[in-house]
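All protein chains but one are shown at their positions in the complex.
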Amino acid sequence: MIFALGASRPFGEGVAALLGLSLAQHEERDFEDGEHKTRPLENVRGRDVFVIHSLYGDADDSPNDKLIRLLFFIGALKDASAARITAVLPYLAYARKDRKTKPRDPVTTKYLARLLEAAGVHGVLGFDVHNLQAFQNAFSVPTDHVEAKGLFVEYFAELKGVERVVVMSPDAGGVKRAEAFRQTLGSTFGADIPLAFMEKTRSAGVVAGETLVGEVGGATVIILDDLISTGTTMVRAAGACRERGAQRVFAAATHGLFVGDAAKVIADDALEKVVITDSVPPFRLNDRLLRDKVVVLEAAPLFAEAIRRIHAGGSIVELLGD
Amino acid sequence: MIFALGASRPFGEGVAALLGLSLAQHEERDFEDGEHKTRPLENVRGRDVFVIHSLYGDADDSPNDKLIRLLFFIGALKDASAARITAVLPYLAYARKDRKTKPRDPVTTKYLARLLEAAGVHGVLGFDVHNLQAFQNAFSVPTDHVEAKGLFVEYFAELKGVERVVVMSPDAGGVKRAEAFRQTLGSTFGADIPLAFMEKTRSAGVVAGETLVGEVGGATVIILDDLISTGTTMVRAAGACRERGAQRVFAAATHGLFVGDAAKVIADDALEKVVITDSVPPFRLNDRLLRDKVVVLEAAPLFAEAIRRIHAGGSIVELLGD
Amino acid sequence: MIFALGASRPFGEGVAALLGLSLAQHEERDFEDGEHKTRPLENVRGRDVFVIHSLYGDADDSPNDKLIRLLFFIGALKDASAARITAVLPYLAYARKDRKTKPRDPVTTKYLARLLEAAGVHGVLGFDVHNLQAFQNAFSVPTDHVEAKGLFVEYFAELKGVERVVVMSPDAGGVKRAEAFRQTLGSTFGADIPLAFMEKTRSAGVVAGETLVGEVGGATVIILDDLISTGTTMVRAAGACRERGAQRVFAAATHGLFVGDAAKVIADDALEKVVITDSVPPFRLNDRLLRDKVVVLEAAPLFAEAIRRIHAGGSIVELLGD
Amino acid sequence: MIFALGASRPFGEGVAALLGLSLAQHEERDFEDGEHKTRPLENVRGRDVFVIHSLYGDADDSPNDKLIRLLFFIGALKDASAARITAVLPYLAYARKDRKTKPRDPVTTKYLARLLEAAGVHGVLGFDVHNLQAFQNAFSVPTDHVEAKGLFVEYFAELKGVERVVVMSPDAGGVKRAEAFRQTLGSTFGADIPLAFMEKTRSAGVVAGETLVGEVGGATVIILDDLISTGTTMVRAAGACRERGAQRVFAAATHGLFVGDAAKVIADDALEKVVITDSVPPFRLNDRLLRDKVVVLEAAPLFAEAIRRIHAGGSIVELLGD
Amino acid sequence: MIFALGASRPFGEGVAALLGLSLAQHEERDFEDGEHKTRPLENVRGRDVFVIHSLYGDADDSPNDKLIRLLFFIGALKDASAARITAVLPYLAYARKDRKTKPRDPVTTKYLARLLEAAGVHGVLGFDVHNLQAFQNAFSVPTDHVEAKGLFVEYFAELKGVERVVVMSPDAGGVKRAEAFRQTLGSTFGADIPLAFMEKTRSAGVVAGETLVGEVGGATVIILDDLISTGTTMVRAAGACRERGAQRVFAAATHGLFVGDAAKVIADDALEKVVITDSVPPFRLNDRLLRDKVVVLEAAPLFAEAIRRIHAGGSIVELLGD
Partner (left out) sequence: MIFALGASRPFGEGVAALLGLSLAQHEERDFEDGEHKTRPLENVRGRDVFVIHSLYGDADDSPNDKLIRLLFFIGALKDASAARITAVLPYLAYARKDRKTKPRDPVTTKYLARLLEAAGVHGVLGFDVHNLQAFQNAFSVPTDHVEAKGLFVEYFAELKGVERVVVMSPDAGGVKRAEAFRQTLGSTFGADIPLAFMEKTRSAGVVAGETLVGEVGGATVIILDDLISTGTTMVRAAGACRERGAQRVFAAATHGLFVGDAAKVIADDALEKVVITDSVPPFRLNDRLLRDKVVVLEAAPLFAEAIRRIHAGGSIVELLGD
């Protein structure tokens, strides 16, 4: 039984359809005082319920609001005697604020876990979570996660044998992710694919610039990250590739948040294509961008299969090919 | 040690000043992706910490957002080893959604309690909570609540001996609250003050109208409610009083939410004055209304004394004169 | 698998029989020191177990005693590896003490919830619980409740088309309940049924008397309440109806506690019939009363169907026609 | 701050007086439907509260009732913001039902622990608990216990040097307790005191009788047990001593329950004196017995000192001389 | 689905084979820093998982180490979404340290219970646990236990009708266990089997020696205990039997720990045979002892049947014939 809240409804319909289901019906009402009421319209007693809600946001559209709606709806499902409730989170808010960087900083991933568990969730399904360590340590209930890696490999399969491909991480922190993608892509191509990454250079304790480590001259570069926020990181990395003679530069990221001036930023010529999934609906981009530059891969099949396995006792590990 | 978040900062400063303190410093940062980070800037280890946050909202300013900020900040205080954390809520969101009225409705007060407790709160201080039963049953941690009754009695003290005063409830559900106010006011005035209330009349199962029960002819009527939302309930009751010959009509309510067209509605001539507290900042009203019609009583002294007693082991019960 | 403790055994047998089952066997032993031992005599491992215990009492027969027996038996079921344990409470003790009316009052419904949950209950089924808000906010485990409304509608169906029926609440607090009954009865009768209620009148802050609000002259009045304790409330309301010219007056209440002098009180001629359910066995009434005046409706079919649905994943909401 | 509920009030007054305090005030009201309401009449916020309630009972006076009153009162103390709540239990009910002896038996000590903890207790003080292992394993909160051993040693000090004293256990299970008493008494007397005990003899798998193991001829025998229920165990042991030539026979037991025909049983001449404490008020005994045979030692000084130490951080271990 | 960790793997294979299964695969890796990693190699999502780990030890082989491995593996199973996890503990460590014998002693059985529950266990299966009361009171999750009694009865069945058999407890604390065995054996033999036991004698407060209570002259004595540690208790009891004219002396104990010089001790001629189960692998004994004196009964059939019943909802109580 699958519910999808708010803006995640189209995504949820796609997932449900792939499982031969319709989305379960619910009511979402907003009141003038800013409060809301969400309730299932169908009997959920004894059912294995999945609630899809992507917790992205921007300055006007608060992930806090989405989170409370999810928490209260989970509460209502529990009170209506649902047997098991799994929160399906195509985009997990606050995953980048996963530890204290300044004194007394909030450990936000942990709080999010505590709140979901207090509401009554029995499991959580994430998607290329920014910090998997924090995610796995924060939750007491079992967590599962799926990855966009396979979707990207499939998309870039057409490059096989045609060009020299280099996988790149736009910063040092993402090298591990890029490395995993590089290996999977390489085993698909039957070839060793080199890795490159951007590295900060410092002078007198201040970050002075960035250097590209690795060889990209003449190559087709795929810059991989877990998310695109304002897009500047990607574009800066793409620019560096071009300067060093890269022929084509693709950006690939699971979550296309596109906050602030992202639409303008990613229009930069240095990037040939920006490949994302629909974990965050790309509604902040204009039609032209979406037609010409941004490629949106459908994550619904991945989620449908993961939900099927969680429901029936299948292995997510095997789904990911790990 | 007192923190006040966001728009509750001016209110909190008033409370702190009355206790001879300054508000403790914290940082609230908002990010472009709609996420935020709030952290205490002072050492809270082993301290008895109070966090003031009024959870009101309207269509643009979400109580959900305020609630998440409160929850995460409580989490950060707990992680920073605060000895005790009390959430001070001048206005408690979702208190009117305190039970299932339709199948599978959320029991929102309960969920709010679970979330605050999961975040790490040790106690909660409410203010004329809409449904005290739900509030007291929902929380596992001790709750306290204060009431505006004394502030209203003080404000209306000038009417003593001058005019015939009638206390009125704008609906049947508020009769208990009006009755308590009537008694306290009466013992201040040394006189028996009559009660009146509005009652729904029905025809063929549909609410057809309302009737005023009680005698208000020639009297000064104080219509008492816990909150003013759009203001229509108050104005309708005031109109009924006028029709039945009331000389003066005051509206008194603890929480002035003033959502939707409230500014226009309460401008109605039937109401002489609208007396509220500053539990919700009356920023949605224009200056003229605030100067001519709306009287804002300061709740800070009440909260300051309650916090002093909670901290020092005093009795809130005695503070309320119960 | 259905157990019924102590005096609830006959009721439980009725419920079980309607489901084609026998009551599961258990042993209840009492010792000379006032302690007891209750244990299941059948294997409950992995079973979905329901325990029926009506927590009524009077001065000699303590609901406290019944509650401890229920709690310890639930503990024994949990230790014997029952998969799910639902407490079925035809009458819920302490439901009228649902909040603080005096300083430091116990919030008894909440404590009852905490104790049942600590014992190991997974769900609770109530029956016309006095304060549904407190009940729903107090429990963390899912709660369900059934209502006698349908039984009463069925019983009074014979009045359809024959007489002018008025539904009455014996006090202001019960208007909501009476209203719901009035609507259901009206839609059965295909007619609009008026509502009346008793209202307290005060003088100098003291309750001076009661007034009947509504038109009952020449009508057949059904006074509806959730429970009959000493019966005086019902009889006073009935007397008021008679004074105002009501032709026939019925009392209908889900729970017939009949404490104190209730047997004498309800013998009053003002009441034609007193209609109750068997949620509390009417053993405190003499045979003559039971033969001539008190009608006991069987709640077993309602409970049997509710248990069937809780077990099989059906909807209680739909059972109630909400 | 010390409260004492119901019949434990006189005992509690004694304890409080020894600490230079009065008992804190509370209200206990009983209603006609068998429900009750207990609430503190004094401010308990931030206080270290002790609640004394001896959970004894007989067939008419249910320990279940006492237990619920204790649980609800603890709940009310917690809700009134008591800082710490210690349940002081001169007699702990259900301590003899500490494990499964038959299939699916309740593990009652554990359930009692879970309920007290769910109500909000922070610590428990017991008194010669029947099964210390079960008691210590069942509670998650810290437990303390005191022993009557010292009171008995003091009482029997007058026998020092006068007569040959033998300590006896009335059954095999109590040998450990008797042994501890024998040692303490011996070190007071500066002499080695022998031990005796009764042992069941069996024939064909049935208990056929009992044999006295040890030498009691010409001796003064002190039969020690934790409690006297019907008294038959004690009297049987005393009889055996007399048959074997004991000169004087005393019974000493911490808890004098005296259920059933105990008053008649202990009147038996075989017993010279029955020495108990006032953990259970000896109200079931007639004046003559109390004057001539039963000696009631005051446990209040022991409890007063234990409470003082628990409050001030002293050692109970050292109080017991262990 | 059955896992068996470390040295319990052979035992687990036996259990699995009897259920027509293979042991589920897992990986156990040890690192140079003394840390380890254990993980299931098979999908466990939604499965009913049993983990067998016997927590015995000696000075070199720490039960602490075995316990942490069990706890972490249970954690990994929970995170991998196992539906139910039952810890199967042929030998439960720390069961003899079940209460405080000295001031501030650890209550180890309780801590073990808390840790297993914190790790995520849903049930525990024990085997002749030393202190059943402590075990049952310590765990919140349901516990089951099986007994070796039936295996011993079967083994000694050949003595039926041939010789006069006496059952003996090597100390006073084990009389209850010996009594239960005596009864079962007796009903198998169709004869009344006498009981004997060793009792400590004291002089001046010091244990001076032990006396054998009961008649063993000319008899075949079966000394029964729950475990053999160094073996001295058994050998001393056997010696006493021989002195009193016993013809043959068998030792029977569920758990053969054989720590210290046990191999040498039990070689003593006083004992004809030492009958144990394989709850602890008898690897500390040399081949000669195992061939000539020690009989190892297989407990696997008992565990296989218990696991089958726990999985399928059968009764352990009936399995034990209680």
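Quick notes on this one:
We call the chains A, B, C, D and E, going by the order they appear; numbering starts again at 1 in every chain.
Following the convention adopted for this analysis, contacts are C-beta pairs under 8 Å (C-beta built on N, C-alpha and C of every residue); 3 or more make two chains touch, one makes a residue touch a chain.
Being a predicted model, the structure only gives us computed values, none of them experimental.
One chain is not depicted; across the entire complex it touches A, B, D, E. From the options E:Tyr56, E:Phe156 or E:Phe181, the residue with contact to the unseen chain in the full assembly is E:Tyr56.
Residue-wise, the contact with the chain that is not shown comes from E:Ala93, picked out of E:Ile52, E:Ala93, E:Ala219 or E:Ala304.
When you scan A:Ala17, A:Leu41 or A:Ala172 for touch with the missing chain, the hit is A:Ala172. On the side of subunit B, the interface with the absent chain consists of residues 43, 45-47, 78-81, using the contact rule stated above. Mapped onto subunit D, contacts with the missing chain fall at residues 123, 136, 142-144, 309-310, 312-318.
Touching residues on subunit A toward the chain that is not drawn are 98-100, 102-104, 107, 109-110, 113-114, 131-134, 136-138, 140, 172, 175, 182-183, 186, 192, 195, 199, 202-205, 213, 317, 322.
To be clear about the criterion, only the chains that are shown with their structure count from here on.
Centrality by Cα centroid goes to chain C.
With each centre defined as the average position of its C-alpha atoms, the distance from subunit C to subunit D rounds to 41 Å.
Centres computed as Cα averages put subunit B at a distance of 64 Å from subunit E.
Distance between subunit A and subunit C, defined via averaged C-alpha coordinates, is recorded as 52 Å. Among the residues of subunit A, those touching two or more other chains are numbered 79-80. Pairwise, the chains that touch each other are A-B, A-C, A-E, B-C, B-D, C-D, C-E, D-E.
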